[in-house]
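Showing chain A:
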Amino acid sequence: MTHVGYVAVGWLATLGTLGSYAMISIRRGKTLSRQVPPEERRWS
Partner candidate 1 sequence: MWDEAVLVAGKDLRIEWRSKVALGQLVPFSLLVLVLFAFALDPERGVLSRVASGLYWVAVLFSTTLAVQRAFSIESADGARDALRLSGLRPASVFVGKAAAIGAQLLVLEFVLGIGIVVLYSLDVAGWPLLAATAVAATLCLASAGTLYGALAAGVRARESLLPLLFLPVVAPVLIGATEAFEAALGGVESEGWPWCGFLVLLGLVYTLLGAQLFGSILEES
Partner candidate 2 sequence: MSITSLAADDGTSSRGTRVLGILTLVGTAAVAYLGLVATGPDVIQRDSVRLIYVHVPMVSVMYVPVAICSIASLLWLRKRSDGWDALAVAAAEVATVFVGLGLVTGAIWGRPTWGVYWTWDARLTSTAMLFILLLGYLTMRRLPDERSVRTKRAAVVGLLLIPNAIIVKFSVDWWLTLHQDATITRADAQIEGLQQFTLILSVVVGYLGMAWLMVHRFRIAWLESRIEDRGLDLAIAERRAEGDTLVATGGDQ
């Protein structure tokens, strides 16, 4: 493949950033919801 470096960096940067953001969000969500009683969480 030509321009392999660019394609790789572009794809990895995008998926990596979005994936990390997703992971961080899930983890933060769990930590926070432990401090809040279930009646305040109206989605599960």
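Candidates were picked such that all candidates are chains of the complex that A comes from, given by their letters.
Rule of thumb we're sticking to: a contact is a pair of C-beta atoms (placed from the backbone, for glycine too) under 8 Å apart; a residue touches a chain by one contact, two chains touch by 3 or more; residues count from 1.
What you are looking at is a predicted structure, and each value in this text was computed from that prediction instead of being measured.
For chain A in this complex, the touching partner among the options 1 or 2 is candidate 2.
Chain contact summary for the complex, chain A toward candidate 2: residues 1-4, 6-7, 9-11, 13-15, 17-18, 21-22, 25-30, 32-36, 40-41, 43-44.
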